[in-house]
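A protein chain is absent from this complex, but the other protein chains hold their places.
Moving on to chain A:
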Amino acid sequence: MAISNSEGDSAAKERERKRKRSAEVGPSPSKWRTVSERTLYSSKLLEALRRVRGTAPADPPRSRAVREAADRVLAVAARGRTRWSRAILSSRALKLKPRKRRPAGPARSKKPLAGAAEMKRSPVLQRKARVLGRLVPGCRKLSFPTILEEASDYIPALEMQVRVMSALAAMLSSSGAGAPLSDRLGSSQPF
């Protein structure tokens, strides 16, 4: 009886450990919405953008370079805890433009699914999940739930990125172009 009790205890502890492990899936979405995260991203972005400006001066694809720099800095900010961020850092080529697929024909062959979520993995959902997997970097071949998890982190990260870059663009454009900023930083423009 004592033995069976201890087995129950350690089984419970093991479940607790697994619960904690599975809970540490990745950063929570709200982490991207803090002021400190925005500030950190802003300063890193500024450094990266000044480097971009140094190299490739009159490049038409300089917007490409800006985009890639912004994505790299964003990926670094994720601190390696998500697949999308690791994918950005490991491959510079971020396929953004959706390639034209052949028009919606018969559903692709479904892989046989095991487990209790058969109902949730209808071909419609699988198809949409594949599309989502192509939109989130590094998520093309991942499982349905993993794609959802990655997307849940990717979206707030993108939102932060857009917010910081919009603020930066507004600030740079309100001060006009072609002259040092220090002359015009006196006028305060709310964003």
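General remarks:
Going forward, contacts are C-beta pairs under 8 Å (C-beta built on N, C-alpha and C of every residue); 3 or more make two chains touch, one makes a residue touch a chain; residues count from 1.
Note that in this section contacts and distances are computed from a predicted model.
Comparing "Trafficking protein particle complex subunit 2-like protein", "Transcription factor ILI6", "DNA polymerase delta, subunit 4-domain-containing protein" or "Phosphatidylinositol glycan anchor biosynthesis, class T" against the UniProt entry of the hidden chain yields the protein name "Transcription factor ILI6".
Listed by residue number, the positions of chain A touching the unshown chain are 7, 10-11, 14, 18, 29, 35, 38-39, 42-43, 46-47, 49-50, 52-53, 57, 62-67, 70, 96, 98, 114-117, 119-120, 124-125, 128-129, 131-132, 135-136, 143-145, 148-149, 151-152, 154-156, 158-159, 161-162, 164-169, 171-173, 175, 177-182, 185.
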